[in-house]
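The structure appears below as structure tokens.
Of the protein chains in this complex, one is absent; all others appear in place.
Chain lettering (A and B) follows the sequence in which the chains are written, and residue indices restart at 1 in each chain.
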Amino acid sequence: MTNTMNSPETEVAVSISVDGQAVSVPEGSTILDACTAAGIDTPTICYGPNLTPVNACRVCVVELEGSRTLVPSCSREVEPDMVVQTDSDRVKHSRKMVLEFLGSGVDLSQADDLNAWSEHYGADPNRYGPDAETMNEPVKIEDDLYIRDYDKCVLCYKCVSACGDDAQHTFAISMTGRGFGARIATEFDGVLPDSACVYCGNCVAVCPTNALQFKTEFDLRQAANWRPEDQSVTTTICSYCGVGCNLELHTQDERIVKVTSPDDHSVTWGNLCIKGRFGWQYVHGDSDGD
Amino acid sequence: MFGAGGGTSSYKEIEETNLIVLWGSNARNAHPIFFHHLLKGIDNGAKMYAVDPRRTSSAKFADTWLGLNLGSDVALANGIGREIIAAGLVNEAFVAHSSQGFDEYKESVEKYTLEYTSQLTGLPPEAIQELAHDYATAETAQILWTLGITEHHNAVDNVLALCNLALLTGHIGKWGSGLVPLRGQNNVQGGGDMGALPNKLPGFQNVNDDAARGKFEAKYGVQLNPEPGLHLTLMFEAMERGEIKAAYVLGENPADSEADILHARKLLEGLDLLVVQDIFMTRTAELADVVLPASVAWAESDGTATSSERRVQRIRAAVPPPGEARHDIDILFDLAKRMGHDWGTPDPEQLWDELRDLSPMHQGMSWERLEQTGGLQWPCPSLDHPGSPFLHGWLYEDDLGGRDPAPFSPVVAQGPKEELTDEFPLRLTTGRALDSYNTGVQSGGFNSPIRYGDALDMHPADAERLGLADGDQALVSSPRGSVEMRIRIDSSLVEGLTFTTFHFPDLVDANVLTSDAWDKKSGTAEFKAASIRVEPLVAARG
Partner (left out) sequence: MADLHFTDATATSGEVEAVNLVLGDNVAVTTETERLVRGGTSRRKGLRHLLLPALHALQKESGWISPGGLNHVSEMLQVPPAEAYGVASFYEMFRVDEAPGHDDDVAHVCVDPSCRIDGADELIASLEAEGKHVHRSPCLGQCERPPAVFIQGRRKADSVPADEEPFTLPQAGDPSLSLLKRIGVVDPMSLDSYREHGGYDALTKALDMGADAVLDELVASGLSGRGGAAFPTGFKWRSVRDAEGNDKHIVANCDESEPGTFKDRHLMEHDPFALVESMTIAAVTTGATNGWIYIRGEYPLATGRLENAIAQARDAGLLGDDVAGSGHAFHLEVRRGAGAYICGEETALFASLEGFRGEPRNKPPYPTTNGLFDQPTAINNPETLLNVLPILLGGADAYRALGTEGSPGTRLFCLSGRVANPGLYEHGFGATLGEIIDAAGGAQGDIAAVLLGGAAGSFVTADSLDLPLTLEATREAGTTLGSGVVVVFNSDDNMVDVCERITEFFKNESCGQCVPCRVGAVRQHEMIVTLGTKPMAQEQRDLHEDMVQVMADASICGLGHTAASAIKSALALGIIGADSQ
């Protein structure tokens, strides 16, 4: 009899060239993985380490020899002997334009990563003039747990994937409408407490622009008292059920201000439930709960 | 299960298994992040059965839901076992090599024909047959359960009946197959690891095993009582007989959480001395002679916790404790000092190393390794051991290494202790809501938009017969007492079965109703099956 101690995994390596440098990565890796392995920093927006790539934002595109168009590095799997350029004029142009397009229609004021990349590539959203159409959405405050500010939404699908197939399987929200009118919404754009939402906050955790924001953070920002530089993060284990979820407690002034979970831990892969995500308030004796 | 009390499998395995049998568990609500792993398994093509008297939110993900009669779990398991044998689907090689007692088992299940099992469970015979065949022929299969199996008066029998099925088919001891009890509460597993069981020393070493006990006696220089102690239910019985006169309760709230709550409270009140150490002024604390305010064990102190996949992970302090609250350890050590024992001031890591010294299964888990690996799964006997993703791999070794083959444990089906009567004609079972936890002392701290509160869920036909509509108030009585509850109509319930959560004792004392029958082997009470009567409260209709 055979004793299989572990799931069988066979790893075949694939070699490709990135910016002239030979890189070897396991079969099934993406070009983005190869870039990371080669020490090349790549901007991403819609990519998430635990999400199936939707390759919608196109900011991660690279030039692939033999391909008419640029290809999204986050989703394109490596094939032997691919030749990839990540810093050609074409690549820089597309990255700049994607960031510029987003900046021209979306409030990126709290999207620090994107702003850094915009600066890096010289994106200038003002080129489209003051009358350029924007998302133009009011903040939705519908409960005490998190807010939705779709003025800041880049329609990256991450929240939809996290709420759907990739983690939570609740499907409370979907991409709706079409074209520039597309929006993330519940059915008939109803309020969240009337929807299927179970307040796991997994969508909030993956949002790259702070369009989805924990209410604690929103309130502190409103009070001009959100100070990331004064915050620290402690990893511990959730105090509720026995699954053993890792929690990252973000604290400011000795109070918990938000809870996340590590993306790379095999128990949660960054996801939590309502108790782990929001059930910490008793620590501070805030029993304004019902 | 054959020794150490822990789930056999890693979460990752359910993502790769072929068949999932979720039995008496609403993991979608009670273990949401474990359920993510289960969902990956389904997305990867696993077939899923849900065996549960209620079509729970978990059962809604299943290919097939089997709504067995409340408390007929052993009957179903025995019926499945008999069918596997009758159909010639037994894993003969495994049974011959790795198990013992097959013949007795075979004989014990002989009478559980599909027809008889169908009578006991209320399930169609073909459905039982289908599950039996699917389970036996699946390449890998897992059975998972929670309180739906263990909160019965015959809890241990229920578990053994499921273990028998795994032995029959060899669905244990290999990657992807296993028996997985999901732990209901943070660190219940860890409590067991540390010996917080009446018959165990840390590391699941038996109190009555002289060699094991000897190690502890040598280390601490004291004699230890070789007799197993009392579990919770027996403690209450001992209080009743006046044999227990004092109790020291740490971080538990039995005055709200025990079955047949009125009786339990009376017994607590009758003690000569009740000491409660807790972070909240719970109902139990209100009854206490002395309350020792602890700090929040969580978020304010350091240590470890063990998860349902036997993974020991670090707990870390993030904020300082409030006011005069103190760490549990400090309180205990002070107490010891007052009693004449100076245990010094060890930090959590030193305490952990003390455990590693005495518990072989924890030996390899140095603090440093726990930090680096994000947690290790016991047994992990040495510093170079990677930890154990699943248990009982030895069953598949050619040489069992001197161990006894795993025993079949014939068990007999018994229904719930509390029979339905004309006076109390409805079944009541209990469970958890997603956003709340136990008696609600922690989860009450935030405003959940999906919180519904405790209500009595019932089938539309039952409600109609009683003249009740959704939202009505009703008087709900069991042989032990009565409470007022709101009615919620739920067409996914089977007629005759009612359901409630137990998170809001301040509003609804649901455990007033629950049964005091309990399992002699494990000491858990039968929260899952009481008999009740429901009467409309006309005034509340408005």
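The definition used in the following text is that a residue touches a chain if its C-beta (ideal position, glycine included) is under 8 Å from a C-beta of that chain, and two chains touch if they have at least 3 such contacts.
On a predicted model such as this, the values are computed, not experimentally measured, just so you know.
Asks: Considering the entire complex, write down the shown chains that touch the omitted one.
Replies: The chain that is not shown is in contact with A, B.
Asks: Which listed residue, A:Val14, A:Val98, A:Leu145 or A:Leu220, touches the chain dropped from view?
Replies: A:Val98
Asks: Of the listed residues A:Gln21, A:Thr36, A:Gln85 or A:Thr176, which contacts the missing chain in the full complex?
Replies: Checking each option in A:Gln21, A:Thr36, A:Gln85 or A:Thr176, the one touching the absent chain turns out to be A:Thr176.
Asks: For chain A, which residues reach the chain that was dropped from this view?
Replies: 54-59, 61, 69-72, 75-76, 90, 93-94, 97-98, 101-102, 104-105, 127-129, 131-133, 154-155, 164, 169-182, 185-188, 190, 194-196, 198
Asks: Go through chain B and note every residue touching the omitted chain.
Replies: Contacting residues on chain B, toward the hidden partner: 28, 39, 42-43, 45, 47-48, 55, 57, 59-68, 122-124, 127, 494-495.
Basically, only the chains that are shown with their structure count from here on.
Asks: Between chain A and chain B, what is the separation of their C-alpha centroids in Å?
Replies: Each chain reduced to its C-alpha mean, chain A and chain B end up 36 Å apart.
Asks: Can you name the residues of chain B that touch chain A in the complex?
Replies: 11-13, 16, 30-34, 36, 39, 43, 61, 93-94, 97, 173-176, 182-189, 280, 296-300, 305-309, 311, 313-320, 322, 374-375, 389, 393, 396-398, 434-437, 441-451
Asks: State the interface residues of chain A toward chain B in the complex, per the touch definition above.
Replies: Per the touch definition, chain A meets chain B at residues 1-7, 142-145, 165, 167-169, 192-193, 197-200, 232, 234-246, 249, 251, 254-256, 262, 265-269, 271-276, 278-290.
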